[in-house]
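Everything on this sheet refers to the single structure shown next.
A single protein chain has been omitted; all remaining protein chains appear in their positions.
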Amino acid sequence: MNTRTVEIGVGLFVAAGCAALFVLAMQVSNLTTLGSSGGYRLTANFENIGGLKVRSPVTVSGVRVGRVESINYDLHTFQAVVTMNIEDRYKGFPEDTSASIFTAGLLGEQYVALEPGGSMTSLTDGGHIQLTQSALVLEQLIGQFLYSMAGKKPDGGTANHVENQTLGQPEPAPAPQPGQ
Amino acid sequence: MLDLLQRLGRAALGFFRRLGRGNLFLLQTLASMPGMLLRPGLVVRQMWSVGVLTLVIIVVSALFVGMVMGLQGYNTLVDFGAEESLGILVALSLVRELGPVVTALLFAGRAGSALTAEIGLMKATEQLSGMEMMAVDPVQRVIAPRFLAAFLAMPLLAAIFSAVGVFGGYLVGVGLLGVDDGAFWSQMQGKVDFYDDILNGIIKSIVFGFVAGWIALYEGYDAVPTAEGVSQATTRTVVHSALVVLGLDFVLTALMFGG
Partner (left out) sequence: MAEPIIQIRDLRFARGSRMIFDGIDIDILPGTVTAIMGPSGTGKTTLLKLIGGQLHPLSGSIRVQDEEVPALSRSALYRLRKRIGMLFQTGALLTDLSVFENVAYPIREHTKLPEELIRDLVLMKLEAVGLRGAAGLMPAELSGGMARRVALARAIALDPMMVLYDEPFTGQDPISMGVLVKLIRELNRALGMTSVVVSHDVRETSAIADYVYLLSDGKVMDHGKPDDLWGAKTEWTRQFLNGLPDGPVAFHYPAPPFREDLLGGAGR
């Protein structure tokens, strides 16, 4: 095996390895969407963020416009504070835009969906979204359903003790009422 | 009874002795690393025999592994109506686990055993001794280039394995079974994180390369200098490399993905 062949071979090998890595990075992973610095920040408070994670998507009308940058807890208002990073090209959401936490598909990845309001003034960097809807927590949903079902029982309230013990506080934010 | 205890004790002492010698050997090899910068030709030559010649088995295995995963993954996911997630399944399995681990096992079997046999044979034919008497340090001239080559080649091989495997999954999933082309890639890109998945996989393969190279070279260097001794050393290389790689994989996975 003469030296020139060996050197060419090894060079090709290293190039192939780097190319594979490059392909993995570009085609297989989410690298192209990373490192997008810039964008402006909006915050929103939620009673319950459910399974929302950092880097979960932020969408408007189903289009991804940004990502959740950080999630903190405010001890003054006793609410979760979600900071979102919105891409610069999507400026100008009205001030009364609402933010809700929904679940995508059956396997439960949660995201923030924004719904534009009608105000004339726009949200800018550091703006705060007032109207929020927390994530649906399955146990609370079932509890509310049972609670409302028990309330409608014709023979008066033989309310289920179990449901009183497992329920959390009834939510101040409006939650969809089953039945009625 | 006493005899059994004696034998156990001796085996344990022997084990620790080998471990200690192995570590001293590793330190000696690492100490020769800076000298390798002056002799890149040696390293290049070793990368040829360790890396390039292992390429064939890596690519073929990766293709088949990817294709099988495409097939099996589809069969399972289609029951949940989730066949569009096939890309995620194939990519994450490969990049996080199968790429580094299977590459390491194949490497140990092909390149590792070849290294052990080569070094063991050099020891048996007194070539290492001869080099010592010529005032040439065999660790620096013979062992260190091979170690560096294994260490550098492994992550490259693992990356190639993962890439070819994903392609194999694509061939079967999209080409044969009708998964949507766009969904395959876009779902995958959404879920595979460069830092958490791909880089972690690369780190794993670097660690495996270090360990597999060390074991292969040490077993050869420490082999009994007879034909039977070399053959036993070669077997030990493959077995020990496999066990250590799998054990380390668990530890690394727990550290990286344990969350």
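Per-chain numbering from 1; labels A and B assigned in written order.
Keep this in mind: a residue touches a chain if its C-beta (ideal position, glycine included) is under 8 Å from a C-beta of that chain, and two chains touch if they have at least 3 such contacts.
Given the structure is predicted, the values throughout are model-derived calculations rather than measurements.
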{"item": "Visible chains in contact with the missing one", "value": "B"}
{"item": "Contact with the hidden chain (one of B:Q72, B:T125 or B:T226)", "value": "B:T125"}
{"item": "Hidden partner chain, residues of chain B it touches", "value": "122, 125-127, 129-137"}
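Everything below uses one rule, namely that only the chains that are shown with their structure count from here on.
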{"item": "Where chain A and chain B are represented by their mean Cα positions, the distance between them in whole Å", "value": "39"}
{"item": "Residue numbers on chain A that touch chain B, as the complex places them", "value": "1, 3, 6-7, 9-10, 12-14, 16-18, 20-21, 23-25, 27-34, 106-107"}
{"item": "Residues of chain B that touch chain A when the two form their complex", "value": "41, 44-45, 47-48, 51-52, 55, 80, 82, 91, 95, 153, 155-157, 159-160, 162-164, 166, 185, 188-195, 197-198, 202"}
